[in-house]
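This is the structure, below, for whatever I ask next.
Note that this complex is displayed minus one protein chain, with the remaining chains in position.
The block that comes next holds chain A.
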Amino acid sequence: MPTQTTQSPGPLATSTRPALSGRGLVKRYGAQHALAGVDIDIQPGEAVAIVGPSGSGKTSLLHVLAGILPADSGEVLLAGTRIDHLGKAKRSELRRTEFGFVFQSGMLVAELSAEENAALPLLLGGVSRGQALADARQWLDRLGLAGKGARRPGELSGGEAQRVAIARALAHQPSVIFADEPTGALDTRTGRDTMNALLGAAAENGAAVVIVTHDRDLAESVPRMVTIRDGRIATGVTGS
């Protein structure tokens, strides 16, 4: 059993099982090791920032943890249960129900309104139209988008669009939210606001958050920071 290499376990680590764990994760692209044996535990409700130089394997780790990419070896556990060997359909369902995603930008459905975009995971989960839209509207209100629910993504600013994406990631009450460079296309101020909105909303909901970012300043605002270098977790570098 590999030991946890980060020094500062999450605040709840002692009391509960991790929400999500990676054990000995290896991901290769040809001869290139994008991940060369990564172990990581994410506690329920914990926010983790993953930082590291470009090409170090941050995105790969996120995708492997979320079951978007299969690992070449190693295990992924969701609340103690292995999920890496599940079939495509099952993994897809897990992503739909247990996880939420915030991407860099442009990943909202252009033809749908902000409200409908946010309601999409609920609709896919079988929630009725009225209920799903009402829930989505609530989330948009909480994220400061009251009155903008009918707008299309093209009619929103970059920061607003990202907040819609956050609402979409949270609407179905997932246990883990994955965000890959959620502020990458935003200016510093908006980026900080968006990050705060994401962290705040996730905390309120008790969802764990895994955020990949280039921006060290932004990462500082996240309780726990994990640094990756050459596909490995760099020891001795910790967040606050």
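Going forward, a residue touches a chain if its C-beta (ideal position, glycine included) is under 8 Å from a C-beta of that chain, and two chains touch if they have at least 3 such contacts; residues count from 1.
We adopt the following convention: contacts and distances are computed from a predicted model.
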Q: Select, from "Acyl-CoA dehydrogenase", "FtsX-like permease family protein", "Ferredoxin reductase" or "Fe-S cluster assembly ATPase SufC", the UniProt-recorded name of the complex's unshown chain.
A: "FtsX-like permease family protein"
(Q) If I consider the whole complex, including the chain that's not displayed, which of A:97, A:138 or A:221 touches that chain? (A) A:97
Q | Residue touching the undisplayed chain, where the options are A:44, A:121 or A:159 | A | A:121
Q: Please give every residue of chain A in contact with the chain that is not shown.
A: 63, 66, 68, 88-89, 92-97, 99-101, 103, 106-112, 116, 120-121, 123-124, 129, 152-154, 168-169
